[in-house]
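Pasting a structure below so you can have a look.
A single protein chain has been removed from this complex, and every other one stays in its place.
Naming follows writing order (A, B and C), and every chain is counted from residue 1.
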Amino acid sequence: MNLHEYQAKWLFAQHGVPIPKGKVATTGSQARSIARELGGRVVVKSQVLTGGRGKAGGVKLANDPDEAESIANQILGLDIKGYTVRKVLVDEAANIRDEIYLAILIDRSRRLPMMMASAAGGMDIEQVAAETPEKIFRIHIDPMIGLRSYQSTYVASGMDLPPKLWREFHIITTGLFDAFRAVDASLAEINPLVVTGENGLLAVDGKLSIDDNALFRHPELAEMRDVDEETESEREARQYGLSYIQLDGNIGCMVNGAGLAMATMDVIKLYGGEPANFLDIGGGATTESVTAALRIILADAKVKAVLFNIFGGIVRGDEVANGIVEALKQIGSDIPMVVRLLGTNAEEGLQILADANMATATTLTEAAQKAVALA
Amino acid sequence: MNLHEYQAKWLFAQHGVPIPKGKVATTGSQARSIARELGGRVVVKSQVLTGGRGKAGGVKLANDPDEAESIANQILGLDIKGYTVRKVLVDEAANIRDEIYLAILIDRSRRLPMMMASAAGGMDIEQVAAETPEKIFRIHIDPMIGLRSYQSTYVASGMDLPPKLWREFHIITTGLFDAFRAVDASLAEINPLVVTGENGLLAVDGKLSIDDNALFRHPELAEMRDVDEETESEREARQYGLSYIQLDGNIGCMVNGAGLAMATMDVIKLYGGEPANFLDIGGGATTESVTAALRIILADAKVKAVLFNIFGGIVRGDEVANGIVEALKQIGSDIPMVVRLLGTNAEEGLQILADANMATATTLTEAAQKAVALA
Amino acid sequence: MSILIDQNTRLLVHGITGRQGMFHTEKMLAYGTNVVGGITPGKGGQWVHGVPVFNTAQKAMEATGANCSMISVPARFAADSMYEAADAGIPLIICLTEGIPVQDMIEVRAYLDRLGVRLVGPNCPGLITPGKPGRAGMSGTKVGITPGSIVMPGRAGIVSRSGTLTYEVIYALTSRGIGQSTCIGIGGDPIIGSNFIDVLRMFEEDPETDRVVIIGEIGGNDEQLAAAYISKSMTKPVAAFIAGRTAPPGRRMGHAGAIVEGASGTAEAKIEALEAVGVKVADHPEQIVELIS
Partner (left out) sequence: MSILIDQNTRLLVHGITGRQGMFHTEKMLAYGTNVVGGITPGKGGQWVHGVPVFNTAQKAMEATGANCSMISVPARFAADSMYEAADAGIPLIICLTEGIPVQDMIEVRAYLDRLGVRLVGPNCPGLITPGKPGRAGMSGTKVGITPGSIVMPGRAGIVSRSGTLTYEVIYALTSRGIGQSTCIGIGGDPIIGSNFIDVLRMFEEDPETDRVVIIGEIGGNDEQLAAAYISKSMTKPVAAFIAGRTAPPGRRMGHAGAIVEGASGTAEAKIEALEAVGVKVADHPEQIVELIS
């Protein structure tokens, strides 16, 4: 789960990271009064859960409250990569001398949290990594001990930060790691961390991704989820515990198991089709979950055919077949469907489906070819 | 540094440990109004930094506010092992069904925090350990991971605690360990942890010893120190950074280094004397620290002679001698003193002291024998 | 005759009184697994399908001398159960639980490594060693949830990051008469206990395995590391399937670990690395049968 910039920065601030003064506005006049409160010169920043806001015209400097209002009015309602801007953050404008990139993430291969930092802040870090890898510092953190002061010193001195800023830099790196730990983040990023004209440090932009698996112990974070940023289908999938990702194709798929779901998409593509989604209904495949999944798939107007691929291991094939037939009755649809069942009682299941006039298949290849033909 | 019972329990409560409702009173009428607030039946408990309060009559049950007032008036001002009672804690009386002993301390030989628990709560744990060691559970805690749920389960099931209390017991053990870590404790103890008639758990008494070395990072705890419980000399020694412990003998000692100070006491005893104190003036031995130390030693009316034992390693013997002469001038005293100097420039130092008409010695044996003769 | 589990396995089931725990305990017993005890705090003294339940792993160990733990408890309790099993002296832990926070797993894995405890999973279907019906004392052993009905004894080792996709491949192999020595799911999470290399090494050393199937997917670089290992140290033939060629970057495809972040996480990069060292990579799961025959 990704948080908005303002949520991320406010969480960082709770762990001692200095951030600009600022507030969130949903209207131009709110933006005006916030700007007046902050003394006039502000940055108006769209709050949407996607990158590239600057290039899309979603981040702009305003020199006075009037300008803040008109800019906010421009930005609010803007479409950025499919997301509609509903909120802007109005931040006191910083006096920027230098920009630092600072992030903490999980290094999967070393199985440790890692701090990444670069004096080339403000830029895309992947570009810096590709072009000038020597400018990036990577520090692994022993989670049992935490980020140590000398590690911050190593990075600060390596980036040629003035020594009088090292202590503050350590407070920020420690605060960022504390926040990373406290909220079970998979990524906590400050880009840029600004060296101000007043020779201080300021986290001007922030990004925070939370490990979905850890949300059970952070109910306060789960509530920060911006449901406006989800599609109706994503929201419904989440409610039913389904893994669903919408894609651009026209063949809907419903599969039990994530790996098998990916493989099903791959095979559709292999035989010339385009998958409309990734959808894992999990282990159960009950009538209820099948019904919800089918509703979600069919809500996508691009879908011209649906492929079911269910491995009946623990669940029996005849149970699954009955569930599908029942779900179809409830929903009703003219979209052609192909069902492939495998495993325990697969034959009985296929018979039930055939009796309900559904197209069936025994191999994945056959199922995919049929679906592609029907779409 | 030891905290009072009420301070310990309030800190435990901040980490989720259930404690009785209660407040501190310094007068009988305060105790009366607290008792009224709590509904009448209360326990009035002297708050002094020593054990054995119950046996000394410092803990009593009151059935109503009137009785609470009269009991508080009895207890306030009581002398318990040399400590005057200045405060009482008035706690709601618990409905006690069973008593558990629970503590977390440092196991020096394993170099780990250790949880100790026993169903024989309320009793002296050392007695339980001696008589029925099988009733004591010892659980070592990996500080990097913390106390684990299964460890609490192991103890709770071993003590035959009813399973419906295990979750609450785990919350308490975890809270106690969190408190132990958060305040850098060397001991965090709940004795007794009561199983109430209502089938809940309640920390009825608490003890918390803080690692003095860690007080720099707990300024809020350092402020909780009860200076009323220190002697004037202990307070002054602490202010000057001297290690000072008053004893019952009549030969004051001033030594640089803790090991040498203990050895000096031992040698005084070996030759028939009784040391009046332990005093380590540390590495410096400046005029200022010598003056403060001498003032503290002489404040003890039992002192009949003073033995200085200074090893001049880094400090030069002549500097130390000048410091002692200067300190004596400032303080002025008729008490006989023996100075033993060793190491760099010891001869020059001894000459300075001899010129000031002080008794001197070159070996520790000689110094101790002289001091014993003079006392 | 197999890797990691066999008839000498003495299994504890953590979470045995839960719905899943009870169901799979029954299935495992039916398949021939020696389930010696279960653990559920507060339910010590009960019995599940004839298996005694204990409050703690330590008590279970004292009573049963177990040598393997299967963790089937909710995600929020899974780390504690793994610590418990390890501290009780269990040398092999199979963790089925899905949804364990990554930061928990970082600490658990580091701790188990320090104690020398082998972990399989989490978020995995476990292991199955098919029985050899004709041979005395050679009944099958499974620790986990892989259906016993789809396997058959044989000499192909299967290692996979997935669940049902693995069943798919096993089913295809069995249908064509290619039996398995051991099938092992290593799990779909970013931080897991045993990786492809660990299992490949065991299959390479197992005298009853003569070929190996790898089922990988997007995310991380475990397949690339496996390729390097195969090139250097494997003498037995290896075939592979990698799921997720059509997965969009930056999205988690169900498994917490199945996300393309950077170039090395793509299916293409993995396939390329495997093919470069001579591993045959199937275009679709059923094709594995041809490549490994």
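Definition applied: contacts are C-beta pairs under 8 Å (C-beta built on N, C-alpha and C of every residue); 3 or more make two chains touch, one makes a residue touch a chain.
Please read all numbers here as calculations on a predicted model, not as lab measurements.
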Touching partners, among the displayed chains, of the absent chain: A, B
Contact with the hidden chain (one of B:30, B:256 or B:360): B:256
Contact with the hidden chain (one of B:86, B:181 or B:238): B:181
Residue among B:270, B:299, B:335 or B:356 that touches the chain left out of view: B:270
Positions on chain B contacted by the hidden chain, ascending: 106, 108-109, 111-113, 126, 143-144, 181, 184, 186, 211-214, 216-217, 243, 245, 247, 255-263, 265-270, 275, 278, 280, 311, 313-314, 342-344, 363-365
Residue ranges of chain A at the interface with the undisplayed chain: 142, 144-145, 148-150, 153-154, 157, 163-164, 166
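Following the convention adopted for this analysis, only the chains that are shown with their structure count from here on.
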Pair of chains ranked first by number of touching C-beta pairs: A-C
Chain A and chain B, separation of their C-alpha mean positions in angstrom: 54
For chain B, residues contacting two or more additional chains: 144-145
Shared-contact residues (touching 2 or more other chains) in chain C: 107
